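A protein chain is absent from this complex, but the other protein chains hold their places.
We call the chains A and B, going by the order they appear; numbering starts again at 1 in every chain.
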Amino acid sequence: MLSLGSQFLVALGMLIGILIILLASMWLERKALAHFQFRLGPMRTGYHGLLQPIADAMKMVVKEMSVPEGVDVILYKTAPFIVFIPAFMVMAVIPFTATIKAADLNMGIFYVMAVLSISTIGYMMAGWSSHNKYSLLGCMRSIGQFVSYELPMGLSVLAVVMMAGTLNLNSIAQAQSCNWNIFRWYIFKQPLAFIIFFIALNAEICRVPFDLPEAESELVAGFHVEYSGMRFALLLMAEYVGLFTLTSICTTLFLGGWYGPPVLPGLVWFFLKTFSLIFILFWTRATLPRVRADQLMSLGWKVLMPAALINVVITGLLIMLKVY
Amino acid sequence: MEFTLIIPEIIVFLTATAILILDLILQQEKQKKLLGFAAEAGVILAIAQLVRMFALGQQASSWGLLTIDTFGHVIKIILLVSTGLVILLSVDYFKTIISRKGEYYCLILFSVVGMMFMVSADNFISFFLSLQLTSIPLYILSGIDKNDARSNEAAYKYLMLGMLASVVMLYGMTFIYGFTAAANFEGIARQLTSLDLHENPILLIAMIFIFAGFAFKVAAVPFHFWVPDTYEGAPTPVTSFLATAPKVAGFAALIRLLTIAFSPLIAQWRTLFIILSILSMSVGNIVALSQTNIKRMLGFSSVAHVGYILMAFAIADQMAVSAAIFYLMIYGIVNIGTFAVIASVMRGEDHQIQGLAGLSKRSPLMSLSVAVFMISMIGIPPTPGFWGKFNLFASVVNGGMTWLAVIGIINSIISVYYYINVLRYVYGDQEIGNQQDKQARRPADPAADGLNNIPCLMRLAVVISLALTIIIATYPQPFIELAKAAAVALKTGLWL
Partner (left out) sequence: MQLVIFFVLAAITTVAGIIMVSADNIARSIYSHVLALLGIAGIYLLLYAEFMAGVQVLVYAGGVSIMLLFALMLTKPAKGVIRALDHPRRVPAFITAVVLFGLLSFSIFQAKWPLKVEPSRVMTPEVIGKSMFADYVLPFEIVSVILLVALIGAVVIGVKGREDTDDEE
């Protein structure tokens, strides 16, 4: 058990780390998108625009935080924090390597699911308190999306949990320990669960093709249309934090966490896998058009949900028959 | 195998789920009758299994937070018989009123499953959950006629007050658990003997909270305010179900809870039940006098009957408990019979007592049934009501509370007025005055023009209840023995 002071330091370190990561992923996204579209992207600030995210962040910080008339002030001001804090709280249980981790919770993945569900309320608060039809529509959509994709996500996680026999993320990663035999990763034993998890993940963080809550062409910007300055920055950061935490959870669950062929250290493996997943998400964003609301729902409830249920049943049978 | 102990419950549950699926397969409205028959078949199958288990006379055995014993078998048979009658009644009644028949039967059966578990529950956890399983379908059932504003009101009132009662009860249970660290009844009893009530008044409060929940479920004064509106608003078959099955189950669970878990505190709860009993009898009977709506009147009369039954808890010896069980049997059958008559002759009306005027000319069978049921409710010999009340009052006198029995008898005499009032309309000739406007009203009401040809299944329901009533009247002994066997089977410290 760490003392209170060092716990605080760990949290602070995490916060700084996640800020660096999210600036990096913002830059990566802009560059990746640009290159997908045969553009160059930001080039002027720093080498190949490396300092561009920092410039953007500075702009956000110094901007005025206006509070529009008619909003529910208390809810309007708290909402960004309710969105950001849970997204950041997930960081606490991610095992970067066997030793670099903030907390070793017995109910790790369960904690992740629980905490993630709180941020939904933050979206709801943001959208509702803004008193704007676009933001209300956006938050309605986001709630519908979260609720429908949380279930298949949870069920696909369940299949992994059944195989590992634990909820502890650290132990789940250890169950996939490998040297060269990467076939011990759960992605090879649970391909269906991985696909479901990855799609649900994509929907949970509202990225194209599931970006209905903030569909620019329909809803201006969705639930954060009335936000500006640092509050807007918090909402935006929450999205990128969510992007990173969920992909790293995915890495831990399916790609063996920090385990890999012993040519690179564990931490590097971890970030390599996570950023490849993030890159795939950018790739999807550049490739696919946005789905319609009804397509979104029918994919969630009629395809992913039954598939995830069947997957759980099959996994159970295979475990019972001692195949796994 | 241990789950063989709950085969009757499993049968009812499977029937309910099968009906859900069958409802999907049967598309035509005419075929929907089959759903009712399927439900009926399931109920009869479960009764058969229960009778078999009763005949085997196995020792009481516990499994999965339940105690399966003869007491449970007897009560479950009463429950299922009344459910069977209600289903029989519903098949034709709901021909036009509701479109979702599958859900209707399935909800009734789920509620019965809850009741059956409740009767056997010997643990706060299983008890509270099965109570919820009992109640939630009942809330929905009382509002199943969505186009009727009164039905909506009935459901709303029942839901609000019912949930409040459940919460209060759960709050009481948490206190008991906090003291005894046990949720099963026997464990609670063991712990309670070593606790001093005077040092811990919270136990008394907890007990009152739990009894308040029960009093709501069985509709005892002062927790009866939902009764008139819900009884009036709910469709008549649902009312008949509400008036019988949940009460039987509630009383049975109360008997188990009191005689096992709370047996060390008998001195305290006896006093509570004396108060509850006197209040329920008196308020129920006196308010029933002024009712003009027959369903409301029967509601208040059921409150009064609850008062009589609660007298048994004021004594709480083996004789009183078996008298209460016997009374419950009779109460269930007679009440369902009465509601069956109302359902068959007063469809689509506002259930004023005047509406029964001239029934003796329209339907001799129905009027005879009404007469038998009403006289039975009063308790005039040789009806079963008499045997029930006789046993009950005798046990009260035997327990040394003659004055309580006297109050009961005075109340029975008060009740003569409003029961006979019904018969006055049925057999009297007041119909001439009303005939004119009834004629005028009838064509506007499509459901009412079938008044003179009562569907055969409804007739069957009435006839079966009438037959059972007459059988109990002629041969009360086997039924009294049955009730006694049930009471003896209880594993209680009070009379072992």
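Methods note: contacts are C-beta pairs under 8 Å (C-beta built on N, C-alpha and C of every residue); 3 or more make two chains touch, one makes a residue touch a chain.
Quick caveat, the model's predicted, so the values are computed rather than measured.
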| item | value |
| --- | --- |
| Among A:M26, A:A92, A:L136 or A:L243, the residue in touch with the chain that has been omitted | A:L136 |
| Option touching the unshown chain, where B:I11, B:V91, B:L107 or B:V248 are the choices | B:L107 |
| Among B:F54, B:Y93, B:F117 or B:F262, residue touching the chain not depicted | B:F117 |
| Absent-chain contact - pick from A:M107, A:L192, A:M230 or A:I319 | A:M107 |
| Contact with the hidden chain (one of B:I44, B:A60 or B:L129) | B:L129 |
| Residue among B:F37, B:F179, B:F390 or B:W495 that touches the chain left out of view | B:F179 |
| Positions on chain A contacted by the hidden chain, ascending | 72, 75, 105-107, 110-111, 113-118, 120-121, 124-125, 128, 136, 140, 143-144, 146-147, 167 |
| Residues of chain B in contact with the chain not shown | 6, 13, 20, 63-66, 98-100, 103, 106-107, 110, 113-114, 117, 125-126, 129-130, 132-133, 136-137, 139-140, 143-144, 146-147, 178-179, 181, 199-203, 205 |
